[in-house]
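Accompanying notes for the structure given below.
The complex appears here without one of its protein chains, the remainder shown in place.
Showing subunit A:
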Amino acid sequence: MELLPEGKKNTVTVTYEDQQKINEFSKLIMRKDNLEKKLSKERQEKEYLDDVSLEIELVDEEELINYKIGELFIMLKQEKVVSLLEKDMAQVEESIDSLENNLSDLDTKIKGLKTDLYVKFGDNINLER
């Protein structure tokens, strides 16, 4: 927390509407943090899938491969694993897309609130981290 400079007074009154905006802002920031965490996890997953889909091309089609689900591995033929991986990939990509859309929506809202609040409070409010 920062103190106001000596001799300067905080004379801006906080109205109920301002409070609502501040609340909305803090809520959206929290939501954004959570989304970003999820998104980075999904991106990591996509990277893994990218790698494995290259590697798997080197394996013979009839060969059995350990396909991991949760804590166990199912032995499946290469061609089957490939189709499963494609499905996984599609799912991850879909989820990344929707997360990214949500995130950009949030950013627009956050930006709007920031402008409003800075207009009203100027130096008396700090919305950065």
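By our rule, contacts are C-beta pairs under 8 Å (C-beta built on N, C-alpha and C of every residue); 3 or more make two chains touch, one makes a residue touch a chain; residues count from 1.
In this section, contacts and distances are computed from a predicted model.
Colleague: According to its UniProt entry, is the unseen chain "Putative DNA polymerase delta subunit 2", "Prefoldin subunit 3", "tRNA (guanine(10)-N(2))-methyltransferase TRMT11" or "Elongin-C"?
Modeller: The correct option from "Putative DNA polymerase delta subunit 2", "Prefoldin subunit 3", "tRNA (guanine(10)-N(2))-methyltransferase TRMT11" or "Elongin-C" is "Prefoldin subunit 3", the UniProt name of the unshown chain.
Colleague: Could I get the residues of subunit A that touch the absent chain, sorted low to high?
Modeller: 10, 14-16, 19, 22-24, 26-27, 30-31, 34, 64, 66, 69-75
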